[in-house]
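The complex is shown incomplete by one protein chain, all other protein chains being positioned as in the whole.
Every chain is named by a letter (A and B) in the order it is written, and numbering of its residues begins at 1.
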Amino acid sequence: MSTREEILKAIQENPLPLKSHPGDFKSFVPSKDTFLDFQASLKIVGAQFIHVENADLAQDRLNALYPGLARYTSQDVVNSGLELEEVQVLEIHGEFGVAENGAIWLRDDHLPHRVAPFICQHLVIYIKKITLVGTMHEAYDRLEGYFADFGFFLSGPSKTADIEQSLVIGAHGARSLTVIVLDK
Amino acid sequence: MLNHAEASEQFIQDAERTTWHDETLWFVRSKRDKASKVIPEWEGLREHASQIKDHVLANLGQYLVEFEAKAKANGIHIHWAKDAEEHNQIVYELIAKHGSKALVKSKSMLTEECHLNSFLTKKGVEVVDTDLGERIVQFRDEVPSHIVLPAIHLKKEDVGETFHQHLGTPKGNKDPQFLTEAARQHLRGYFLAADVAITGVNFAVAETGEFVVCTNEGNADMGAHLAKVHIACMGIEKLIPKRKDLGVFLRLLARSATGQLITTYSSHFAKPREGQEMHIVLVDNGRTRQLARPEFRNSLKCIRCAACFNTCPVYRRSGGHSYHQPVAGPIGSILAPNFDKKSNVDLPFASTLCGSCTNVCPVKINIHEQLWFWRQDLMKDGLAPAGKSLSMQGMAWVLSHPKIYRLAGAMGRFVVKNLPFLVNNGLNPWAKQREMPEAPKESFQSWYQSRKS
Partner (left out) sequence: MRVALFVPCYVDQFYPQVAIASLELLEKLGCEVVVPKDQTCCGQPMANSGFANLTGGCDTNFSQNFDGFDYIVGPSGSCILHIKEHHPSKKIRESVYEICEFLVDVLQVKKLNAHFPHRVGLHQSCHGQRFLRLSSMTERNEAPFSKIAQLLDMVKGLDYVLPARADECCGFGGTFCVTEEAVSVRMGQDRIQEHVANQIEYLIGADTSCLMHMEGILRRQNSNVQIKHVIEILNHRA
């Protein structure tokens, strides 16, 4: 008998009393203002927040935030993640944002490479205001029926508190995150 | 090997350090409290998560088969391991097949449980732990003392000294920012060079065949997205039925663990990168045995958040190493006897049964009750320390016979009052740091009987 069969047999031999799935979680408190809540969450998770009508209007702010640093904006797919090793500031577009925790959903087919948002030194994400949802429940509703080979929620810059619970921003992923919320 | 009581006694000898350890972890508990109070539906979420996990355990075989089929259809290789040895062997063979000599590993308590690192090291494979806390303990040749904060038992000075030795940082530098930067630079090279990345799995979704890895540092992703081979190791209980269920768990996990709104990264791996090989190792290692135990199967609902550690007054004052096995704290104490009763007989007794753990657990594991049940189980198996069984029988006999009980009580009071040296000595653990209660002139019953007449 293969291990697979052994394990499945062991499970089958001791059936548990039936317990049904409780279904969708419906009693969450919806956000009264996803934009304000998202902004507040971004602050908590250590991300910079910029609100402009369109992407062009953000450029001056970005120049001021990352003086002298090259910004990588290409959407072209790269074959090897190592090609992005030297990227200082990566600019990408996020799919939607979650107000309760400042998370942004990103998917690999809208990135130059899966490693891009991790390997860069600093990260800038554009997100449209209209895409904001309140909670993770609504986030997964939005993802219903949709499949990404690789997707992830990103909330804030990389961080760690492993050294005596002192919060340090900038671990292995991006050292900083700027989120630009666009009206259009 | 010291048992929990002996190890804790040593730990507590450094009173100041114990205070520091206790306060540091209580701080994490308070952050968790703040985060949970912001969500009015928090208790409802816990109940929902608990029911989802109950349902998974009741249908585990079916969900495993579904998960395997979906994952395979997406091009992921699935392996099954019945125990730690088989798991380690499978992982090693995948590495050897690629001729790889170095790999990066992000946090996986399952790999700790299987002692993967030492197995691979013996086979000549260099394992680099990339989670900062794990890397620190790896340098120090220690095991993690906490499943979420591996180096919580270490002070900045300790880390500074370790990094000075291993990374050449300036002696005496204990600035967390500086040290973290040093680790970033040091580990970046490994990420760029590794062809094999090992990660854990926080949640595996049966409906879609995808799995989710949560980190704050981004180390799991830095490894997985650059490596030719990604091996994800998971206990079979990590399944959840539907992707939507992630909404419940991702709202609970980070808040319960550290008080954060969510981990920085919640990565959903569904298909390997083009040209990459992705493997999942599904591990039993005693889980089906625990599943067959009616009183203890609920322990398999655990999502490894460590909220129970942070709230446990005993853990905070004894440290993870006092539990002498990979997963410490309250949850560790109900998982460990399933592996080895004899060497873990002390753990279910390392508790006052205060119940705090049960009430912070995001999936409502009845930890305090399972601690009580393990006590019965272990004593029934004859694992009581010498003399305990006899003294318990003696106590039971005295307490079932009212006249003897009254006599024993009177004798006890007499001794305490008139022969205090008999009790206030080194043989009486109570009296080491506490005064014995004063003996009243009569018992309540005696007073009551005189009042009646």
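The criterion applied here is as follows: contacts are C-beta pairs under 8 Å (C-beta built on N, C-alpha and C of every residue); 3 or more make two chains touch, one makes a residue touch a chain.
As the structure is a computational prediction, the values presented were derived from the model and not from experiment.
Colleague: In the full assembly, spell out which visible chains the left-out chain is touching.
Modeller: In the entire complex, chains touched by the missing one are B.
Colleague: When the complex is taken as a whole, what residues of chain B touch the one chain not shown?
Modeller: With respect to the unshown chain, the touching residues of chain B are 4-5, 8-9, 12, 15, 18, 22, 26, 33, 36-37, 39-40, 42-43, 311, 313-314, 317-318, 349-356, 358-360, 372, 375-380, 384, 388-389, 392-393, 395-397, 399-402, 405, 409, 412-413, 429-430, 432-440, 442-445, 447-449.
The rule is simple: only the chains that are shown with their structure count from here on.
Colleague: Using Cα averages as centroids, what's the distance between chain A and chain B in whole Å?
Modeller: Whole-Å distance between the two chain centres: 28.
Colleague: Of all residues in chain B, which touch chain A in the complex?
Modeller: 24, 27-28, 39-41, 44-45, 48, 51-52, 54-55, 57-58, 60-61, 64-65, 74, 80-82, 86, 130-133, 136, 149-152, 154-156, 159, 176-177, 179-181, 183-184, 187-188, 191-192, 208, 216-219, 221-222, 225-226, 236, 241-244, 246-248, 250-251, 258, 260-271, 273, 282, 284, 288-289, 291-292, 297
Colleague: Applying the document's contact rule, which stretches of chain A touch chain B when the two form their complex?
Modeller: 2-4, 6-8, 10-14, 16-22, 24-25, 27-29, 41, 44-45, 81-82, 85, 100-103, 113-115, 118-119, 135-137, 139-141, 143-144, 147-166, 168, 170-174
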